[in-house]
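Quick one: structure below, then a few questions.
Of the protein chains in this complex, all but one are displayed in their positions.
First chain written, first letter: the chains are A, B and C, and each begins at residue 1.
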Amino acid sequence: MIEIDELKLHLREFADARNWEKYHSPKNLVMAMSVEMAELMEHFEWMTEKQSLSLDVDTKEAVALEMADVMIYLVRMADRCGVDLDDAVQAKLTINSKKYPPVAVDQ
Amino acid sequence: MIEIDELKLHLREFADARNWEKYHSPKNLVMAMSVEMAELMEHFEWMTEKQSLSLDVDTKEAVALEMADVMIYLVRMADRCGVDLDDAVQAKLTINSKKYPPVAVDQ
Amino acid sequence: MIEIDELKLHLREFADARNWEKYHSPKNLVMAMSVEMAELMEHFEWMTEKQSLSLDVDTKEAVALEMADVMIYLVRMADRCGVDLDDAVQAKLTINSKKYPPVAVDQ
Partner (left out) sequence: MIEIDELKLHLREFADARNWEKYHSPKNLVMAMSVEMAELMEHFEWMTEKQSLSLDVDTKEAVALEMADVMIYLVRMADRCGVDLDDAVQAKLTINSKKYPPVAVDQ
């Protein structure tokens, strides 16, 4: 189980040990995250929706690693912005539950 | 503290209660996540890197909610792909630690 | 008919008249273009492929303006990078015609 806080600390140490702090401005990190997102998207661009729901083993593994890249940059960027990602997700879930009421049972 | 697995289950129930399952193909979800990513990026497009390191309170709050949107779609998409995001992040961290050895202390 | 060169000069004057030159680094422009691209994508995220082939009038108009935004930033960014977009497209078309030979007639 990933703990976001642990991952945050791990990534902070990882960057420090490689002298990457100077590159890790939020502006740069959002660009890097966006590039990883597109690498994830690339797997799906010519698929039908149906095909995207039943990935073959190799694609699924590649997709998983691209998702991890997005997650890693997201946690790193949150840290560099001083954002608590746990709190932000909780706040957003609350907003969403008000914004999108569930549909009635009989629909 | 967010547990990815809890969040995954919450989002699954949330989508089911709104009849969203038919929209939530991985192909559609990666598009939606990419749109949220760009909404996050929009805050930074005209900032200098330095400015991006000291966000004002309102921007920081808005940025936090956009990050949450990315996180929420990422966890939802992983679920719809049958990807274990925890495992993927662990695997990626291992790859990265081999790919990028730390620099020597005296550098 | 748009002439790329005319558009380039128009956008250069437009930016100069608004003191935007200092914001228009290629790094910033690629971010801005990417945000416009996502605004274009947003129209399509929950559509089926088939739906995307027959847009209603309002969506088509909105989509056209988002495409224009991408085009405008692309031409502006090319200018700020000293790239001749005409030459680049010609070069890429040549590459593509070699990379992807046409399929045989009987297929």
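The criterion applied here is as follows: contacts are C-beta pairs under 8 Å (C-beta built on N, C-alpha and C of every residue); 3 or more make two chains touch, one makes a residue touch a chain.
Remember, predicted model here, so these are calculated numbers, not experimental data.
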Where the missing chain touches chain A, by residue: 23, 28, 31-32, 34-35, 37-39, 41-42, 44-46
Residues of chain B in contact with the chain not shown: 31, 34, 48-49
Hidden partner chain, residues of chain C it touches: 1-5, 7, 10, 14, 17-19, 25-28, 30-31, 33-34, 37-38, 40-41, 44, 47-53, 55, 60, 63-65, 67-72, 74, 77-78, 80-93, 95-97, 100, 102-103, 107
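Everything that follows uses one rule, which is that only the chains that are shown with their structure count from here on.
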Mean-CA-position distance for chain C and chain B (Å): 27
Inter-centroid spacing, chain B versus chain A (mean Cα positions, whole Å): 2
Contacts with two or more other chains, residues of chain B listed in rising order: 28, 31, 34, 37-38, 41, 44
